[in-house]
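Here's the structure we're looking at; comments come further down.
All protein chains but one are shown at their positions in the complex.
As written, the chains take the letters A, B and C, and residue 1 is the first residue of each chain.
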């Protein structure tokens, strides 16, 4: 299956992109996507347990993904 | 000595006036002025210990007055 | 820092402009307005009366206290007196501060002190043509006024 990882702000800067298509085995979790992204060039700058949203809702690392899911890796928010 | 008692809002209504010149013996207190006003027609509608300001600052009943003092008898405030 | 008892419409925009400063990150504006009912009775308007010189002094003291407690000079307060209709603003408090927590707390401090200390009284006018001085210390049917 394929999921899309979204990167923002400082995370997009260190990985030099804003989205990544990732092919994962069925049953892959949020944590597996994070591990994949952290293994990419620059990815080690991300924390091991960043805030993540799946399809625009905050999700825990053990959430199992479905094909087509949008996995946003969220840097520390600074709104207001 | 002479002091001026000021009345406001519901207190002015029941006493049908907004100020009263009162001649008092030297050494008279805030409490003496209140007693004097409460003995006037309609004055019994005032509480025995209303909020009082002497010369525009809140004062306790035992404060001794000087000639010319302005003694404001303050109904429950309702600003805002 | 400025405060005043006024007898005309309060210009909210102008109060906001007065507290603007580049070092401020948070502005809290409070507007107290005449409601269309009080304790279940329909209200058409309110006549505000005050002990003018003392109200002016006391409001100024409240602002100075807030300024010292919460460490900002960017405080402007106006309280309107005279006849107001439903929806009219009776009091407007503008506070700006570097930090939001202090802006909120200073604003709240000022309105609570106004409710407690400012020698201002209001006579509510009801739809049935009667009118009555409000006594917030009386037992209310619904609760304390806003």
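The criterion applied here is as follows: a contact is a pair of C-beta atoms (placed from the backbone, for glycine too) under 8 Å apart; a residue touches a chain by one contact, two chains touch by 3 or more.
Worth saying up front: this structure is predicted, and the values here are computed from it rather than measured.
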item	value
Displayed chains contacted by the hidden chain, counting the whole assembly	A, C
Option from C:8, C:22 or C:128 whose C-beta touches the chain left out	C:22
Touch criterion as defined above, residue of A:1, A:24, A:40 or A:53 at the omitted chain	A:53
Chain not shown, touching residues in subunit C	12-13, 16, 20, 22-37, 86-87, 97-100, 103-104, 107-108, 111, 143, 145-146
Touching residues (missing chain, whole complex) on subunit A	6, 8-10, 13, 53, 56-58, 72, 74-80
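The criterion applied here is as follows: only the chains that are shown with their structure count from here on.
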item	value
Chain-chain pair with the highest tally of contacting C-beta pairs	B-C
Distance from the mean Cα position of subunit C to that of subunit A, given in whole angstrom	49
Distance from the mean Cα position of subunit B to that of subunit A, given in whole angstrom	73
Inter-chain centre distance, subunit B versus subunit C - centres from mean C-alpha coordinates, in Å	26
